[in-house]
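Okay, so here's the structure we're looking at.
Moving on to chain A:
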Amino acid sequence: MANVLINAPKTARRGETIELKALILHPMETGFRPGANGTIIPRNIIQDFTASWNGVEIFRMRMSPAIAANPYVSFCAVASESGVVRLRWSGDNGFAVEESVTVTVT
Partner candidate 1 sequence: MRRRLAAALAASLLFAGTARAADAPPGAWSCTGCHALSSAPSVPPNPIPALTGRPAVEIAGIMREFKSRGRPATVMGRIALGFSDAEIDAIAEWLARQDH
Partner candidate 2 sequence: MSTRRRTFLGLTAAALAAPALVRAQGAAKVVVVGGGFGGATCARFLKRFAPALAVTLVERQKTYTACPFSNEVIAGLRPLERQQFGYDGLARSGVTVATTAATAVDPAARTVMLADGTRLAYDRLVVAPGIDFDWTALPGYDEKAAERLPHAWKAGAQTLLLRRQLEAMRDGGLVVIAVPAPPYRCPPAPYERASQIAWYLKNSKPRSKVLVLDAKDSFSQQPLFRRAWSDLYPDLIEWVPLSQGGNVTSVDPATLTLETDFDSHKADVANVIPPQKAGALARLAGVADRTGWCPVEPTAFESTLQPGIHVLGDAALAGAMPKAASSANAQGKACAAAIADRLAGRPPQAPRLVSGCYTLAAPDYGFSLVGVYRPDKGELREVPGAGGASPLDSDPVLRAQEARYAEGWFRATTGEIFG
């Protein structure tokens, strides 16, 4: 949990549009930059971010080398049923992080 920040409402009314925010610590190294010794630093980026609500994908984002370090994503969803929102980041060098939050819909 240390390198991911998530902001989602704990409760929401049915049919309400809620905002979800997520930030992950990641260097997003472009693969174009020379390092201190002059050689190119290998690319190391997050390629894919997805969010699913009770197993159904509701948001997907492909990331490119142009995205800055520590990417911050905010998106909206309609709260239709109580459940678990699962956020997943994956990328170069087998990078994969998954976090989830629970939203109770009343």
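Rule of thumb we're sticking to: a residue touches a chain if its C-beta (ideal position, glycine included) is under 8 Å from a C-beta of that chain, and two chains touch if they have at least 3 such contacts; residues count from 1.
If you want to know what made the cut, all candidates are chains of the complex that A comes from, given by their letters.
Values in this document were obtained by computation on a predicted structure and should not be read as measured data.
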| item | value |
| --- | --- |
| Touch assignment for chain A within the complex, options 1 or 2 | 2 |
| Partner candidate 2, residues of chain A touching it in the complex | 5-7, 21, 23, 25, 69-70, 72, 74 |
